[in-house]
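Here's a slice of the assembly, chains where they normally sit.
Order as written gives the chain letters A and B; numbering starts at 1 within each chain.
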Amino acid sequence: MKEIRVGVLGYGLMGKVHSHAYRVIPVIYDDHALNFTLELACLCGRSREAVSKRAASFGFKSYETDWRAMVDRDDIDVFDNCGPDSVHVEPTIRAAESGKHVVCEKPLALTTDDAYRMLEAVKKAGVKHLCGFHLRFLPAIQLARRLLDKGALGRVLHVRAAFLEDPVANTDLFARHRPGPPVSGTIGDLGSHAIDLLRFLIGEPEAVAALTRDVVQSEEVSIDDVFVAIVAFKNGVIGTLEASKFAIGRRSSLELQIYGEKGSMMFDLASLNYLRVHMAESGPQDLDIEGTRHINVTDPTHPYAKYWWGAGHGLGWGDAFVNELFHFVSCVVDGTDISPLGATFEDGYKAVVITDALARSARSRKEVSITY
Amino acid sequence: MKEIRVGVLGYGLMGKVHSHAYRVIPVIYDDHALNFTLELACLCGRSREAVSKRAASFGFKSYETDWRAMVDRDDIDVFDNCGPDSVHVEPTIRAAESGKHVVCEKPLALTTDDAYRMLEAVKKAGVKHLCGFHLRFLPAIQLARRLLDKGALGRVLHVRAAFLEDPVANTDLFARHRPGPPVSGTIGDLGSHAIDLLRFLIGEPEAVAALTRDVVQSEEVSIDDVFVAIVAFKNGVIGTLEASKFAIGRRSSLELQIYGEKGSMMFDLASLNYLRVHMAESGPQDLDIEGTRHINVTDPTHPYAKYWWGAGHGLGWGDAFVNELFHFVSCVVDGTDISPLGATFEDGYKAVVITDALARSARSRKEVSITY
């Protein structure tokens, strides 16, 4: 049993949900798959009072108040960056350079240049890298990928992706419009999740055209609150892509619809234990039960299900991170690839490129090609 | 092309929806199945002003203000009784005795004796008879029956049926609790629909135990507003049966769930163009798409669908009557049996027997056996 020692930067929502995952992994994956132990080695945050309190309750052995101190420590194998957008770049690069395997929340960076630097750094360092697109690790999304890989839908024609959130689900909505460290808009924040899922499930986009809307009026900071886009994929699929932080009533809804020649799939994050699948069937004339199957993705045969609570006992949002970080740590321990199931910094970089293209298209009112 | 001349008693909601059906049948069934013409011969009601006005707008050639006058006319082939509960018996019997084929809305009668007299009368007269359990003629219900007939669910084990309505859907709710001609309570009014569907889909009940609740307090009239019951069927199925006129938020919801060894079915009148079917499947380990199929019952292969608007274009509540009365008139014209698809007076009588047993059980707090 190898021990993996983890250092986490940040104790906000992301730091909390990652810490939760590291504590839960050994309980959930016990019966089947566990060939490592996890040590929550260090939690890092700027406020000594807060970080010491959180480190204790989250179960970390130690804490730091300067990320450089944590990143330079010898007793850490994995550096997990859950800090604000503006501190994704330097700590992550330095951790990679000092040989740590790295996890970084999305968006990987606020500019394509920074994202590219991060990608180059992890490649050069030869460490494992994961960009925090945790939605890939929902069982329903993994099942969707599995079905697509098997060609269950035939040739895919058309896709729709929309990440819609209510203002009450965005506690920092108005803060984002005040001067301060740069932050991503809705395209980068919510859109990047949808972008990654489209790349994970459909393929590479070739070109996009977008419109944005700034709902919160601010003299100092202009940032998109809603965006809509069309996407042409290299494989001929066409689709829409949109996100909003002003979608009242959609607390946190990532709607995904995929239409192929032989069937379709629908997913909604607001009902995350379900995948809806409709297969065009050709039954006997008088016994037609073709319908949209609402699949409760908790059966023993479903992705990750055998490790969890049993058929019918659904997962929560936080549980996606348990699956994600189990995958990451397993790859670290076993020397296997993060891809294609997990998102690497290459995926993170590409999401930033597409994010950037969407923003440029919205400004220029012209179609923008995607080139990595 | 045979002409069938129809006389309708009553121009309230039931008279309206039956008249609507007779007008619509030739349009809908034109392409395929029509071997008769319909004449709306006579509408009958007590108020001359109202009935004359309605007769004109509904398209009837004439009207009467005394049901005896209509029933005795020679130019009527079908007598359709849409009057209040208290005038179901005598006009229908007299119409049958004078050789009319008869339709009577449910509940057939308010007592088992009356219902039995009606059944005897139509048998003796040798006329066609239909009791207005129109829900059988929803495409989803017919599909359910078809699937059950084929054994799609295997041995049926357990059934749930509840007809739940909001007070706003029951405009006569409080009137029923005032002195006047006797009327059926919730057991007879809503419950009888559920009873008929259970007999249509599951089989004959052997015994029932029930509880009732009178919500509206009235010194003069005691009538059940809510009832709950358990039912043991002769074939071993067990189930619950209930109805309420005080189910706020359920505008008109007949929920039906049927569980068998190989699968299950669910239906809700509030979403009448859908049947949900779940078949236990045994697919490959890693491609599990077993799910609850939400079937939009409008495909060309579905019951009645080829006559209607085409796949995806759903029917309304009133359209069930179009299918029902088309079936009835076709049987009249072709000399074929109303049963098993349609409900006869025998079904109407049996529903009254079960209704009566439920009421007796609620009073006695004892299980009551069903004997016809």
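Here, a residue touches a chain if its C-beta (ideal position, glycine included) is under 8 Å from a C-beta of that chain, and two chains touch if they have at least 3 such contacts.
Computed from a predicted model, the values in this text were never measured in an experiment.
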{"item": "Given 2 placed chains, full-complex copy number", "value": "4"}
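Rule of thumb we're sticking to: only the chains that are shown with their structure count from here on.
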{"item": "Sites on chain A touched by chain B in the complex", "value": "143, 146-147, 150, 152, 275-277, 279, 285-296, 299, 301-302"}
